[in-house]
Structure formats: structure tokens, C-alpha cells
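Scroll down for the structure; my scribbles are underneath it.
Here the complex is missing a single protein chain, while all its other protein chains stay put.
Here is chain A:
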């Protein structure tokens, strides 16, 4: 059976998706192993984000002269979205294939299986940390109503981008081992230039340049509907366009590197 590299990569993708059950069970195992032996288990995640939100909320509301009732729901939601949805997926995508090295060397499984496993793992973490913003929303009686559902397409786009991140960064980091720290440093900067702990309105008229920050656009897609307003059309267009490029890059990298991955990890 002679296949081209592209069709082999595509085949890998299809087989990976078809074995989602296995990926889900591997992802769940990862989480339960991470918290094995601790009483709270994955609820440590909830507790740690609770502490983070309480501490940062107190400090920054004072620094920014803001009313907690306005600020805290924003902060709690933004932190949960940023930490799990963006930062953690991007950081973990770097070691997506490296971490699976022993499995990759032992048996033939689709490489994309490890990608789905990573996404499942992060989805579980997300489910635990989203409890905090929900709690804060309830506490202050803020409720997005049905409009909140509009953030679901945004979340799906995040999943897709996360998938592409694994294909792109996972492969590059398997080859070049100094990329993960570079990504970590980059994410640190991105955290401060993206409105996560500060609000776009604080920039005043200059906030219109924010649309050039892809993290802002992605964030808006999910965050805005929950906070009760629509993301700007510009943000939607930029987020979709960049995601398309990002996914194309991810797939092309995967096509070119797939048959090398077993040697690299």
C-alpha cells in the first residue's frame, strides 16, 4: 500500500478521531494519576483558582480603583479561561509527543491520539476551574442568560486551535528541545499584554489596537457573550482568519514531520 505523506497524515488524523474513547480514558487516567494520593483530587484545581481569584481580585480592584462587583466576575472568568483554555493548552502542547515517547516506541497508535488525550485532560481541568467563576457569578447575581451560549462556538474554535498547536508545537518541540522555555516566556508576556487581569476599557481610545492581539480576539469570542456583550466583528474576523492559518500550519507541519516523530521523541 503506497501512500503519500499527506494521505498518511490524514489517515492518522481520522484514526486518532475514531479512537476517541481510548483518548478519553487515557486523559482521565492522566488526571487521576496527577492527583492520586491527595484527598481533594482534581478539586485542588478549583481550590487553587479560588485562592488566586480572591487574592488577585482584592489587590487589583484596589490598584485599579474598581468596584469588586464589576471586577471580580470579569477577573474570575478571564483567569479561568486564560489559564486552562489558552496558556495551559499551549504550554502542554509542547510536550504532547515527548511525553508519549514510551507509548510511541512500544506500539503503533495514531499520533493524533496523543493530541486528543491532551485536549481531554485540559477539558477536565477546565471543568474544575470553571466552578470558581460560576460561583462568583452566582454570588454577585450576575447572569449572562441565554446569550452565554454564544460562547460555545468560541470554545470549539479554541479546541481546534489547541489541536493545531499540538501538531505544530508538539512536533517542533520534539525536534528542538529549547522551544518549550521560549514558549513559556512568550506566554508570560502575552498574559500581561492581553486584557486578562485588566479591562480593555482601561486603555481608553487605544483599546482599538487590541484587535491585533490574537489572544485578545480568541478571548473575546468566549468571554464577551458571558459578560453580556457581543465580540466586535473585527475580533471575530481576525480570530477566524488567524485560526485558519494556524490550523493550516499545524497540519502542514504534521504532514512533513509525522514520519520523523518516532525518531525525535
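General remarks:
Keep in mind that, in the parts below, a contact is a pair of C-beta atoms (placed from the backbone, for glycine too) under 8 Å apart; a residue touches a chain by one contact, two chains touch by 3 or more; residues count from 1.
Keep in mind that, in the parts below, contacts and distances are computed from a predicted model.
Missing from the rendering is one chain, named in UniProt as "Sugar ABC transporter ATP-binding protein" (options: "Spondin domain-containing protein", "Glycine--tRNA ligase alpha subunit", "Chemotaxis protein CheA" or "Sugar ABC transporter ATP-binding protein"). Annotation: of A:53, A:104, A:124 or A:196, A:104 touches the absent chain (contact as defined above).
Which of A:127, A:182, A:212 or A:241 touches the hidden chain is settled by the complete complex: it is A:182. In the complete complex, the residue from A:7, A:29 or A:188 that touches the missing chain is A:29.
Think of the hidden chain as still there; on chain A it touches residues 1-2, 5, 8, 19, 21-22, 25-26, 29, 33, 36, 102-109, 172, 175-179, 182, 258-260, 262-264.
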